[in-house]
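Removed from the display is one protein chain of the complex; every other protein chain stays in position.
A, B and C label the chains in the order they appear, each numbered from 1.
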């Protein structure tokens, strides 16, 4: 299989390449970008030694044509125009936001402009979603925060153990903001500091969380989401809570999660008493999850760690592509984090 | 004024000494500790160049006698025995947990054993608390997390703008755990990683938050608190939310905070649109605070940054001592963080 | 092939397991340790999800018997007793220091006590060393710092381009110090701080560097080595210099390195003008190397980055074992770092 990567000079593009270099069924085809077209890849991704001399091309339909899979790691608003020129014989995977939301209303409110349409949502762990992805030729990779929140709370909502009034506070590594030259992303600013941003229901991943959880719950779920930036390159730790349904106990909660996750290759429900750390998942496609009941406050508390670039973006994308291609879901994906 | 520090080899003790070295009204008397007694201070606090050759003594009533102020920075359970041997002519400041809680019930539940009694609570920003502290000879320094949460939400509860169902997720630097030799506090483990701990209503600072907020609100306030450990030495960023009372608007919320905080020397309500980062407060006694209304989710969201060792422990302690001694409240306390 | 790991609860042991989990020719046999024997591996290596329930055994000849390869990741002084009970049909790989030095004199000076004897040195990149390792049943894995320095300067000394008066200053991540519960290794101490240690020719890796470089140079090489601790979990950046031999030019130096390294799978000579960063090699078995001539000062300057746990310990060990087993040298070893 030949794969092209549009947006090869960014962080998502680099992670796709790192993983595809270790995937037995892929060879790496065209690498494209916008402002860095014409440069060697080594200038932008110095850790990809084996691809250092590959030259980045312009992102056009021509350069992307003739591949079995095209990964789009582009700023939002740029995917639809590219995808429309690629036929259904090509699997197109959008790592951006353009095709995640189910309808134009939330798109308008949070992104503005014309909605590009909805694609199959690339989170195989959602109920029924593996079947959808096995036939897909277009895949919308979930946002990194929604990946974490949907994995953390779906078992509770699927089992009817939580009320639809969710509070999420999540810490993300800086790579989640991309390779953007903004003062607040400079090393001098982020090291030694945790900061909040996008507070008050305005972060664009909020409607995606509500959409996914509402589908699982079978009723509208409201999410209050506060993202924070932590002094690390990678990783998301999301603390997710909701009022416990009447009668829920610690034991019933644990059992529901064990049942829901027992066959999931990429979600590790930790032993009781062990809480997730993002380091457990560094560079791996695995989520580390724990859940408990706060009996004083009457809330289900689920905490999850993922690597935002791996399970949260590039690894999740390849996992869905594996399904779409009829390959083993785990093929080529690291299960073990690089720690300490 | 002569000050003694019991627990001089730990992080709280070191921060007390750093601040007292810059305080014009204090000279530093006895330095005591347990296992490090007999060592030079420079072995344990190499940044305190000017005190490097001072010898640490045993923590006894004798070594602590004869000082105007005695700061106790001891593990919980050790303060009462020491304090009982110091007369009322000595101001005793407990940086530990022993005398914070108003009654034995919460102490029993969260710490176990006999409650040592309640001392005046060293958070001058709470309504009416300055007057209490001006006459105090015993002061219980608040926990670092409760300091942050009480500063963040008191204005909302005092103004009746929030319902008593609070969710707090806070990230702390590792110095909050003290100089404990535990594997999970090793640099190799914490760098590049955010982790959760004490989840599910079991962290010992929970009843202290509930006690303080309930007093301000005039009704019982329930707090669901999840602490996380972030890869930084110092700082707490607490994201605190509660359902908005009916009719609350962004403007009314902002106004309530502006009114409540306009004369507070150590709480900085940030300009609208600017969110706190712990780096703003590094080494300073100042809290950086912002508040908004999440209209979608119907929640008041207050985010606050403090330095857990300064405003959260040693600086807050000295601020209360300044009041107790009739000195200007701000004397000797840094207002400006060391950034970037 | 079945592999046993002695010292499975430490950082080197954990990295061996991470790599062996991804190696197609190995299954993981006995896991042993000292004080953590009896615990589940998940308690000590929470990132190794797939091995979480494996129970750690005591390090004895019995538990280690019956494996094709035994990796020893033990404190120095403990390997010889274990190895002596394992027959030559077992490949024994010592990740500790016991069998690296060529003679008892340097061992006495730097470690003290009886020297355990010299084993084939596991650095295939040294001249002629691949042939030695292809027949080896005992392998001494080099120290992490010597790995970096020998890779960085061997091409210069082999080509006669440098005088034998070397100065090395290296920064290491904290995992190089192991999972030791020492105050100076706490996260609070190391984050935001670079510190020196072992200064003045006393670090135990010094004679190993001199031994290796002297063999390559064909004359005694003297090394002044200063290690420093940097605020990162993994990685070594070593800045190595020596007086340039008469007549050396930038071009002749570059050519010598290109020739020496052109077939090395795990040493990447970076494009001219690009300097190594440890992030390029995070979790990979690859070294990133650059060299130049300081014409003002008349010195050859080589800078190298490795991951101390991968190429510097566990990856280097497996690379040598691949050779000893007649497998492809690169089998199962990651070539690409996890970045950013």
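Keep in mind that, in the parts below, contacts are C-beta pairs under 8 Å (C-beta built on N, C-alpha and C of every residue); 3 or more make two chains touch, one makes a residue touch a chain.
Treat the numbers as computed from the prediction; the structure is a model and nothing was measured.
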{"item": "Touch criterion as defined above, residue of A:190, A:288 or A:318 at the omitted chain", "value": "A:190"}
{"item": "Of C:189, C:208 or C:329, the one touching the omitted chain in the full complex", "value": "C:189"}
{"item": "Candidates C:3, C:92, C:141 or C:293 - the one touching the absent chain", "value": "C:293"}
{"item": "Interface with the undisplayed chain - residues on subunit B", "value": "11, 14, 18, 21-22, 40, 42, 45-50, 52, 175, 179, 191-192, 233-234, 268, 270-271, 274, 277, 279-284, 286, 288, 334-340"}
{"item": "Those residues of subunit C which, in the complete complex, touch the missing chain", "value": "165, 167, 169, 171, 186, 188-189, 191-197, 199-201, 206, 222-224, 226, 228, 230-235, 237, 239, 241, 275-279, 282, 290, 292-299, 301, 303, 305, 340"}
{"item": "Positions on subunit A contacted by the hidden chain, ascending", "value": "11, 44, 173-175, 179, 181-183, 185-192, 231-233"}
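Going forward, only the chains that are shown with their structure count from here on.
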{"item": "Centroid spacing, where centroids are CA-atom means, of subunit B and subunit C in whole angstrom", "value": "44"}
{"item": "Sequence positions of subunit B contacting 2 or more other chains", "value": "186, 188-189, 191-192, 231-233"}
